[in-house]
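The complex appears here without one of its protein chains, the remainder shown in place.
Moving on to chain A:
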Amino acid sequence: MGPAQANRASWTLAAPALMLLLIGSIGPLLIVLVYSFLTPGDYSGVQRPFTTRAWEQVFLTRDIFDDTLSWADAHLTIFWRSVKLSVLTTVITFLLGLPTAWFIATRPRERRALWLFLITIPFWTNLLIRTIAINEIIRSEGLLNQVLGWVGAGPLNLLYTDTAVLIGMAYVYLPMMVLPMYAAIDRFDTRLLEAAYDLFANRWQALAHVVLPVIRPGILAGSILVFVPSLGAYVTPRVLGGGKNMMIGNFIELQFGQGQNWPLGAALAVLLLVAVGLALAIYVRVLGGTGRDDG
């Protein structure tokens, strides 16, 4: 079979899958882009003419009386909350995930599989179920407040706060951070540490100057795996944040539901997509700089 023939065979075999993805994923994204330039319909949906109104609405509000433009504070609050909570989630999962990944990677080979399996179970457990489980812990009569009651500390009203959303996201995305870091640490040559000790580095110096730079690709992969879904999170803020503590994902939903402003929702969706694309692009760029794309 010649190369041209082989090519045609490959494409023919891949075509059904590509068709499905075109209908079920890629194609609709293009429609979202078009919708972001339309006018809201009378009840729902959209109508013509094409405008940039929705995009303007993303950041600005027009006063209904004197037609002046001002910053859309409500939107900016939601954007800020999304970015803040996503960054914090990434930092927390890193701080907790690094020791965990290190711990697993330094277990005896036979027992490592068990520890990995223990990380993998929550990783695969339905995100909604894990969010409900966290709800069970932090709600007012939950386990946390019962324990606090026994030790005589006052009850915490965590549920439906930003902190609740943060706890929930750190909990559900932690395994995403641990697994790639584990893969990186697993390949780490511990003789480098011995060399560092020989050169009179203490443990923290060795960690900062030897371990972290070497496992950087794993850290970056873990961070992107946590940051990207955090930014688009929908279920966790909805269940733990209540109606008020929305993130971009919930705000997009609002526009397609009660808000009845599909073009604005579409523009927000495109914006989210661009933000995620940007994060991925930076990730690829930074990783390219390390010259270690050996996965």
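Just so we're on the same page, contacts are C-beta pairs under 8 Å (C-beta built on N, C-alpha and C of every residue); 3 or more make two chains touch, one makes a residue touch a chain; residues count from 1.
The working rule: contacts and distances are computed from a predicted model.
From the set "Transcriptional regulator", "Probable glycine dehydrogenase (decarboxylating) subunit 1", "Substrate-binding domain-containing protein" or "Spermidine/putrescine transport system permease protein PotC", the protein name that UniProt assigns to the chain left out of the figure is "Spermidine/putrescine transport system permease protein PotC".
Only one residue from A:Ala54, A:Leu85, A:Ala164 or A:Leu225 touches the chain missing from this view: A:Leu225. The hidden chain makes contact, of the residues A:Val58, A:Val91, A:Leu156 or A:Val235, with A:Val235.
Here one chain is not drawn; of A:Thr51, A:Thr77, A:Thr120 or A:Asn157, the residue touching it is A:Thr120.
Where chain A meets the chain that is not shown, the touching residues are 3, 6-7, 9-14, 16-18, 20-21, 23-29, 31-32, 35, 45, 96-100, 102-104, 106, 115-130, 132-137, 139, 141, 143, 171-176, 179-184, 186-187, 190, 193-194, 197, 203, 206-207, 215, 217-218, 220-221, 224-225, 228-236, 238-239, 248-249, 252-253, 256, 262, 265-266, 269, 272-273, 276, 280, 287, 292-295.
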